[in-house]
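Of the protein chains in this complex, all but one are displayed in their positions.
First chain written, first letter: the chains are A and B, and each begins at residue 1.
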Amino acid sequence: MVSSMARLAPLVTTSEWMRALPFATRLILQGDAAARTAAAAVWGVSFSQIACRALSQGSRATLWLGPEEYLLLDMSDESASVATLEHAIGNIPHALVDISHRQIAIEISGPFAERILNGGCPLDLDLSAFPIGMCTRTVLAKAEIVLWRNRADAFHVEVWRSFTGYVAGLLREIAREYYPV
Amino acid sequence: MSFRVSKGGHIDRSRSLKFTFDGKTYAGFVGDTLASALLANGVHLVARSFKYHRPRGILAAGSEEPNALITVYRDAARYTPNLRATQVELYHGLQAKSQNRWPSLRTDFGRINDQLSAFFPAGFYYKTFMWPRKAWKAVYEPIIRRAAGLGVAPTQADPDRYAQRYAHCDVLVVGSGPAGIAAAMSAASTGARVILCDENSQFGGGLLSEADHSATRIDGLMIRHWIAQAIQKLKENSRVTLLTRTTAFGYFPHNFVALSERVTDHLENPDLHLVRERLWQIRATSVILATGAIERPLVFPGNDRPGVMLAGAASTYLNRYGVKTGSRAVVVTSGDAAYTTALDLHAAGVVIDAIADLRTAPVGAWVEAAQSAGIKIIAGATVLDTQGNVRVRRIDLGQVVSGTVVKLQPINCDLVLMSGGYTPSVHLFSQSRGKVEWSDTVKSFVPGRSAECERSVGACRGIYDLSEVLTDGAATGLALASKTPISVQSASFTVKAMPIDTNPYVGALPQPDSQSSSKAFVDWQHDVTTRDLALATREGFRSIEHVKRYTTTGMATDQGKTSNLNALAIVAQTLGVPIPQVGLTTFRMPYTPTTFGAFAGISRGDLFDPVRTTATHEWAQARGAVFENVALWKRARYFPRANEDMHAAVARECLAVRHSCGIFDATTLGKIEIVGPDAAEFLNRMYVNSWSNLNVGRSRYGILLREDGFINDDGVIARLAADRFHVTTTTGGAARVLGTMEDYRQTEWPDLKVWLTSTTEHWAVIAVQGPRSRDVLQPLTDIDMSASAMPHMSVALGAICGVPTRLFRVSFTGEMGFEVNVPADYGRAIWEAIFAAGQFHGITEYGTEAMHVLRAEKGYIIIGQDTDGTVTPDDAGLTWAIGKNKLDFVGKRSLERASMKTATRKQLVGLRTPNGEVLEEGAQVTLRTGQKPPMALVGHVTSSYFSAVLGYPIALALIGGGRARLGQTLYVPMPNGDIKVEVTAPVFYDTPGARING
Partner (left out) sequence: MLIIDCPYCGRRPEIEFTHGGEAHLVRPPQPAELSDQDWAAFLYMRSNTKGIYAERWRHARGCGQFFNALRDTTTDHFLSTYKSGTPRPVVNTTPSEEGHS
């Protein structure tokens, strides 16, 4: 559906180490392996059977969030079709829910990315403990985030939209040590 | 006069610094602490004691300092009391002042307390100031707080920034003396991630106190060269993090260790981007404690005069800072350690009048060295007293001859150095819940069984020989990093040093039968003397934990660093039991005081808590909305125009909804999408209502109970498809309800094919309420909104202004109403489109306050306001919602319990005030007027407002047996007298409910 209405996501000020990622389609798929197999055929990315791992292909990705819960991302297409997936999965018991507007994505990158995130995130972000491709729900101070490392020095962070101001403000305050303002 | 020696130590004599203490300017060098710089200027008097206001000097050279608590300030906000002068690094322009004295340090009127000390025995405040009870708060407490105490708090908010960082490592090494450095080196050699931290500004620990001319060598290197080489090697390893000025102050379960790093306190002009302190929260696979040992003071009368200090501290001041701590010294010692001090001072030109050795026949290389230096040694010595006002000027020695103490000729001196051996620092080990055990050779408690994956190395477990210390550190570092058994072959060091007989002493020094009237201090910081401890045991305290609290020994910021062992020994001796039987008090965190700023970190101001806002927040701000906090959300409470107060604004907003149309942001309501073939069955089991018979496109008001039968949450639930429901929850209950549902789904009914997804933030929800609401919305949407197509409690999918929408016909006002759900990024645009379209119909934005009034006029409850966790559906008048034929749902069985059915339960009713008062929410309700407390209460007011549409105040209340009291007159007792109230039904407006179906 095309609308002339203005689309307005919570604002994140871009800096050397932080930027807001563009609008994306976000879907939560829950159900068993059969549903995922059917979905993978049309989504074009398979689903990691290993916990806390993301798989990606082009602009699309699937992120393991729980044993039966995956986040489907399409970073280029803001209207990737739910109907196509629903049709492909058919009668296999599952839940597919569009949450595109529930959260926004920011990227934290650069040589201080780990240290900035560790200003509020209690996980071990050393490459040996949090390798490229690892993703998980976790916390950043008092906010819940999904953290996905897609490069050695870059993290994709999913934040619930109303927490954007808090998370971005927090990270900016932490980063002042590394990027004096 | 300067007490600085011309060369040697770790200070930079080419860089002079000016600082002030109590307003007087002094000079020091880069590398000094405030304590060493003051001593270099001949200043020993730095404090007044806690209770007796006795003049106090600098006792130690490190974090164990109990006396020299001072205030350092840059301005009224950057003002830190109670710092140890021994830990404060000097910078140019540093300003410090003493504490707990008036009018000055030299002339302190509080000194009267010392003369009156007979009135301030242990526990005096428990005994003296109890009666009359009222006087405690008004008289005694303020006086005591002013007279006995520490520094004062800053008067302005802290302008500095503080950081926090989580970090992980394989091995955390606490302390960088020889044991810590050796442990870090061998752990790092395995490739392990290592963090080495030290509270000092330099690595090296006790090795920094070694004299430049010392003959001691490690692997053929002078001590300072060995340290430099080792640290350089660690620095070059990218897996090693080195932290100076960093105190490990707390050891929490599962090897979670808190460190406080002081980043800028030592800087003259800190860069603005630097934080003042950084709190490190470290998760270590293994922890190596190399926290060293603290020299044990000797307990004798007059042992607290300025100029009486620990022998090792004098070595540190001389060898590290190039400062002589006096001109004429008497050294009192139980072992060899203080002989090194005596010889070093002697070499630096300090007259050593005597070494008073507690041993009856001291022998060995150190004794010979002292003798050949011409120093007089008194064997079997003890100290009977000291003299001097603000500085020691004489020591009265005694000698134990065949079991009796005889007096010796007094010696004039300005420095008394004491050494009773060492006490291993087991503070962190104890915090980790490790079990300490008594060692007769160390005469101290040492680490026993560990509770965590942790090991103590070196002096903190009673190993003092340098060679053994290094080997211990290296072997343990390797073993913990590589997870192999500890093997002594792991590392070897060639050490050249003279062996030292530490011969520790514990307890009070022997005294003659006719004792000096001077006080012998055990705990300098809290002014606890031998007599206080004896008194406590005489008064029946047996447990060391009780003695500690009664006398305050070993408490608070000091944590008994210098005092614990002597206190234990004295208590043991008084009770006639061995020390291990008395036991050791538990060490508390923090090891040394830690700033509030470090704990708060960045959680201050705007970042204290997340502030959640909706898509229309800026719009509401621009319209002048007054916001209120609801859970973490900011919600517009009302929109005042011109000179309106809240009452006027809310009345206007309410009337607009009743007469035309209002627009309200309901985004914060929780939303859960429940999907799957068993979705309806799941809802049947969770909610009291029936869901199987709800048609697609319709919605229902649902009530969720806890298993104990009380209302947990409520909300409207719509069926979007046979296997898909859109569930709404209260704003505050969203996360809790989802968690409860997940619990039942995963653990009670894992067989159900149903899944839950939070959609709270996906949708912006715009409530349009009032008789004109349909007229406003219909032109914007392709959905047929006619009463026949969209009756009350229906839902339709379609588009509004071209944006996909879930349109609910639902009302929380009693008027015809709709809730427009649109994807949140479009929330602002659609809101503005509706607002523009509604202008013709007089659309009025309204806030949560009007929403509260409107729903109260209809008797609709708000969870958490009209319910409090003890309210059943029947209490709230909601029995109609319960599915009649359901065998089970969460909480159903509890509703069958007898107590849930009594007629006297509090039930929701309305209250009206014949005299027009607006009641206070939370006010109690009584059956009769004119009573005095205590009186029987029959219920309480839960909601109370002035109703503009009705023209009078209304209230909801929970009243015992309330529904049977309709028409009765009850009373609300208030400070100004009882308010008469009349019990009514809870629906005040449009009782038949006709307006909702327009």
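Everything that follows uses one rule, which is that contacts are C-beta pairs under 8 Å (C-beta built on N, C-alpha and C of every residue); 3 or more make two chains touch, one makes a residue touch a chain.
The structure displayed is predicted, hence computed values, not measured ones.
Counting contacts over the entire complex, the absent chain touches A, B.
Shown as candidates are A:25, A:62, A:109 or A:136; the residue that touches the absent chain is A:136. Residue-wise, the contact with the chain that is not shown comes from B:707, picked out of B:12, B:268 or B:707. Touching the missing chain, out of A:5, A:35 or A:52, is residue A:52.
Of the options B:453, B:589 or B:881, the residue whose C-beta touches the omitted chain is B:453.
Of the candidate positions B:253, B:349, B:779 or B:922, contact with the unshown chain belongs to B:253. Residues of chain A in touch with the missing chain: 51-52, 65-67, 69, 122-123, 136-139, 144.
By the touch rule set out above, chain B reaches the unshown chain at residues 252-256, 281, 283, 433, 449-454, 707-708, 739, 742-743, 746-748, 750, 887-888, 892-894, 896-898.
By definition in this document, only the chains that are shown with their structure count from here on.
Partner chain B is touched in their complex by these residues of chain A: 1-9, 23, 28, 30-31, 68-69, 93-103, 115, 118-124, 126, 129, 141-143, 160-163, 165-167, 169-170, 173-174, 176-177, 180-181.
Across the interface of their complex, chain A is touched by residues 161, 163-168, 193, 271-275, 281, 283, 602-603, 606-607, 609-615, 633, 673, 675-677, 753-763, 799, 801-804, 823-830, 833 of chain B.
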